[in-house]
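Single-structure report; data block below.
Heads up, one of the protein chains got dropped from this complex, but the rest are sitting where they should.
Presenting chain A:
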């Protein structure tokens, strides 16, 4: 929970939930677990507001509650973690993935769940159907069954999961562990409730009566089958998917398209059998891979064997051979692939920031671990003066470390070896913090830009509203053009420029988020593995 992470979480909470929730959220992040009274006291907000903010945070899974430190019976304590809040940054990527995999229906389901946090299946299906119906042409509406099938498919592939039931504060349960149960610990985590939703999406009518009618109908249907079964988005599954995508694109870059297809097949086959923290996938025999290849790629069997051998021989070690049975057993080395991708990220940062010669020195140190200054100059074939300069720059930026090896017990400088070295893991952590700071900077700049042009934005919004109302009430074209001309040309230019800036900043946030994802996965993989 570094300062950069807290700052970024604060900005994200502010954007998505507002100032009050941000205050409560950042307070919880900074101070750890606290009970209600302390939060109220320290943030200075009213009881109502704090309660509502906590509700919002719990609804989205950003805050967990458990019985207090002094044992059951003491007031509940609320705890918040940075990880969940930082996921908000990745929402666009989740939605886009759902769209590519399951179409518009899947996209809207995931979007709804992300917005609401926890929702029942029936609620989701209805809302999504309504939304889809709105965008369709007149006279057509979305069937609930289609949406339910998309929902079930998402659950089958584990992209959605049931929310775990948390024990209430009142129940003196001695078996409640300090750590809240993970969703996976429940056996029917991925079981879709057996119910059939019959109906079609309703188009939103402009008239008020339609709404009242719907409200009345909704109350009648309230006693649903899946009361109390709430669903949430399974972020870990999405992360596994992203990780697989990263590995496949790396293979495509390094080797060729066919090899990446083979790796894609292997990863697809081990999607549900591999645990998230596994070092490598379960071994797959070459026969199985051959049978599961997509039909469009009809490569003969010996060629497939050759590709697999090439993948195994590649220095990047994406694929390893685990045995000889079944025509050769192959695994995808997940942790090693992540380490290589993180390493490539580090190298690319050094290259872009300091130039290709410094990148040469950096890669040299990564390979050879410890080197003296003279050796660095010799291996990298860079003149002594320039090599010295570059090494010192890298050292001042903390990308390279100095290791002293004394020849004598007193660390006399003339009698000590000074070796340069690069430690991949601490450097990756440092870059991760830099990424968080960068995203926070981008968000702040975006807010600043919108604030600067607030007046202009408000004016354009007013004019749009006037235009819309005029169009709805059927005005003549001259009136419309008159209203449009209320915005002068330079103002229009400014508006366009502003839109461009905001889009650029937004897409930059997403790009940095990709780097964050790679580095985070790498750091997490080293935390769990013993290798």
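Keep this in mind: a contact is a pair of C-beta atoms (placed from the backbone, for glycine too) under 8 Å apart; a residue touches a chain by one contact, two chains touch by 3 or more; residues count from 1.
Note that contacts and distances are computed from a predicted model.
With the options "DNA-directed RNA polymerase III subunit RPC6", "Cell cycle control protein", "Sorting nexin 7" or "Vacuolar ATPase assembly protein VMA22" in hand, the undepicted chain maps to the protein name "DNA-directed RNA polymerase III subunit RPC6" (source: UniProt). From the set A:340, A:427, A:453 or A:526, the residue in touch with the chain omitted from the display is A:340, counting the whole complex. Touching the missing chain, out of A:272, A:384, A:425 or A:486, is residue A:384. Among A:352, A:389 or A:464, the one in contact with the hidden chain is A:352. From the set A:363, A:388, A:429 or A:459, the residue in touch with the chain omitted from the display is A:363, counting the whole complex. Against the chain not displayed here, chain A makes contact via residues 249-250, 253-254, 256, 258-259, 303, 306-307, 309-310, 313, 315-316, 340-341, 344-345, 347-349, 351-353, 356, 359-361, 363-364, 367, 374, 379-384, 386, 431, 434-435, 437-438, 440-442, 444-445, 448, 497, 500-501, 504-505, 508, 510-515, 518.
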